[in-house]
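Mind looking over this structure? Questions follow.
The complex is shown incomplete by one protein chain, all other protein chains being positioned as in the whole.
Moving on to chain A:
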Amino acid sequence: MAHDEHNPLTHPEVRSASSAMYIAAFVLGIVAMGIACLVTVGFDLSQSDTLTWITVLAVIAGLGQLFLLFKLDLSKTMIWHTVSLVLTVPLFFMAVGLTIWMFHYLALRTMVGG
């Protein structure tokens, strides 16, 4: 019901698409994953160093997706998407943060996952 555009090619989201950026996002993702793979399999790092490496790589790949692929910004078309994403950030930190906290204590006290 809520649509003003009949031609999908004129949708603002579609208009902002760009093959170069898509390919860049794809390449960035592949490269980041490749390095992460190398780091975990090839390098002989301590557990915490490995985790730091792959976390940083994941953040880079994620940012690449957000800006290159989804084109998140504050324009009229995109602000809904951007705001929705920002609203989930507290949940993300809560879920991940509390998880790290509980598994930290778990590791101190038991051998689960060790």
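By definition in this document, contacts are C-beta pairs under 8 Å (C-beta built on N, C-alpha and C of every residue); 3 or more make two chains touch, one makes a residue touch a chain; residues count from 1.
Heads up, the rule we're going with is that contacts and distances are computed from a predicted model.
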Identity of the absent chain, which is to be given by its UniProt protein name, from "Carbon-monoxide dehydrogenase large subunit", "Cytochrome c oxidase subunit I", "P-loop NTPase" or "Branched-chain amino acid ABC transporter permease": "Cytochrome c oxidase subunit I"
Omitted-chain contact residue, chosen from A:Tyr22, A:Phe43 or A:Trp101: A:Trp101
Residue ranges of chain A at the interface with the undisplayed chain: 1-2, 6-8, 88, 91, 94-95, 98-99, 101-103, 105-106, 108-110, 112-113
